[in-house]
Structures are given as structure tokens and as C-alpha cells.
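Worksheet for the structure shown next.
Removed: one protein chain of the complex. Kept in place: all other protein chains.
After this line comes chain A, so read on.
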Amino acid sequence: MTVDVNKTDGPADTPPAGPEAIKAIPVRHPGRYVSAAIALGLLGSIVYAFAQGNINWGAVPEYFFNDRVIEGLLNTLLLTVVSMLIGIVGGILLAVMRLSKNPVTSSIAWFYIWFFRGTPVLVQLFVWFNLGIVFTYINLGPIYKDYWSVFMTPLLTALLGLGLNEAAYMAEICRAGLLSVDEGQTEASHALGMSHAKTLRRIVIPQAMRVIVPPTGNEVINMLKTTSLVSAVGYMDLFKVAQDIGQRAGSVVEMFFLASAWYLILTSVFSVGQYYLERYYAKGSTRSLPPTPVQRFKAAVLPARRPKGVSA
């Protein structure tokens, strides 16, 4: 992607040369000062309340990079990524099933989405964990055989519970994306002799991604936070670790602040990733993309050097 950096140089609204620019006294807005003062006052009182409270703030930095916290953090990340992968793959599959002409597959997909969207994910997690009532054993012939309770580790429960639930939501997002692509695209591709599968992979999905990526970014951030539910089935995620440390060290609330801080950091990082992913799939849709913050920074700090990809 080449970006013409020169276009962004200089303020956009410089008055044109020629007739004398109007110099007028702007309208005063005293109301704005009043509302700003009230808002700041309220904010200040909240900060003051927290500062006065019986909170041992020192515990937050003390445990911030604690080994167990980091382990919980990595577990949370693992859970988020793998559950999302299950959700995305399952979602694409379900979306294609729902859009297929086969009434059986489309009904099954409809039923799946109805069921998993209609029950709370926390309940689903408990059901997965306790499915031993139905299946005492899990028996995959010569490959694997064990008690359900042994097989269903907290990690597996968490992955299945979150991933399968997510698939139902992703299915609807993917379906909307696939439907958003103009039918003429499929026709043009078929007219060129491309197969259904190639049409989907090369023509339809890349265009559907523009519609799919933004809500999926939302889902990732949601998923990151929803993983905190798995502490209920005993998985050592960030929230569970924070709870444990808090109870043992007698700083329960402090550890919740710590967990919140980590969740905020992770969601911020994901948001940046989403920004660049959206840019990638915006290819061809806008005449020229505005430069990224990094490119703007480079253009401002290193005016002599040209960004990568721009040939003189």
C-alpha cells in the first residue's frame, strides 16, 4: 500500500489567498464552562472518594507482574484466542450451512443458533462440566476412553462452552457479511468459469470481510471479558487468579483493580489490531486511505525519509 504523505501536510483549512479573510469576534458559550466545571467537580469527588477509601493501592503494582498473575493472563489469552478460533471456524460453517439450499443442513444450523444464542453462556459452561450425568464414559474406540469427569478438564469445558456459544454469534455475523456481497460478483465469477468454492474463497469472502471484521473485533473484546466466567468451572484464568491472591493476601478489591487494569490493556491492544485489519480489508473500497498514526508520526518526525513502498 502506497500512501502519498505529502497530501496530509499542512492544515487543511488555510484560508485561500485573495479577498481579505473575515475577522469577527466569536460567539461566547458561557454554558460550556459551567458544564465543564460541574463534570470536573463530580469526577474529582469520585477520585477523592477512592483515594480516601481503605484501599491498599501498593498491592496493585506489587502483584502486577506476579508469576501467577502472568500465568492467569496467558491462560485468559489462550482461552480468548482458541475460543474465538472455534467460534470463527464454526461460525463460517454454520453460515454456509444456513445459506445452503439443503433444507436439512440449513435447519440444523438454524436450530444450533437458536439454542446457543438463547441460553446463557454460564449455564452452558455448567452443563458441559456436568454432562457426566448423560455420558458416564467418553469412548472413542481404540483412541481414547475415560470417565467424562476426567476427560472434561476445566480448560476443555471452557473452550467448548465459550467456542460453541461464540460460533452461534459468529454465524450470524458471517451470514450478514456473505449476504452483503452483490450477486453480480458471484455471477461474474461463475461466468469466468470459476467453481463455487473458488468463487466463495477468492471473490465473496474477501469482500464479506469488510462487513465481518468490525463486529468480529467487538466479539474478540467481548470474548476476552467473557472468559472471566470460566472461573466458575475452576479454570485458572486472570480473574480466578486475582480472586485467589486477593483472598489469601487480604486485598480482594485491590486484585479486582489489578485484573481490570490488565483487561483494559488487552482490549486496547486488540483494538489497535482491529484498526489495521479493517484497513487491510478496506482495500479498493476508498480512493486513498488516510495514513495510519505510525505513518503520520514518521512523516512528522522524519520528513526527509520516505515511507516504505513509495518510489521516487
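Points to keep in mind about this one:
Going forward, a residue touches a chain if its C-beta (ideal position, glycine included) is under 8 Å from a C-beta of that chain, and two chains touch if they have at least 3 such contacts; residues count from 1.
One rule holds in what follows: contacts and distances are computed from a predicted model.
UniProt records the chain missing from this view under the protein name "Amino acid ABC transporter ATP-binding protein", selected from "NADH-quinone oxidoreductase subunit F", "Carbon monoxide dehydrogenase subunit G", "Amino acid ABC transporter ATP-binding protein" or "Fe-S cluster assembly protein SufD".
In the complete complex, the hidden chain is touched by one of A:Lys198, A:Lys225, A:Arg279 or A:Arg296, namely A:Lys198.
When the whole complex is considered, the residue among A:Gly18, A:Gly141 or A:Gly184 that touches the unshown chain is A:Gly184.
Taking the complete complex into account, A:Gln207 is the one of A:Thr76, A:Thr157 or A:Gln207 that touches the chain left out.
Mapped onto chain A, the interface with the missing chain covers residues 182, 184-185, 187-196, 198, 202-203, 206-207, 281, 283-287.
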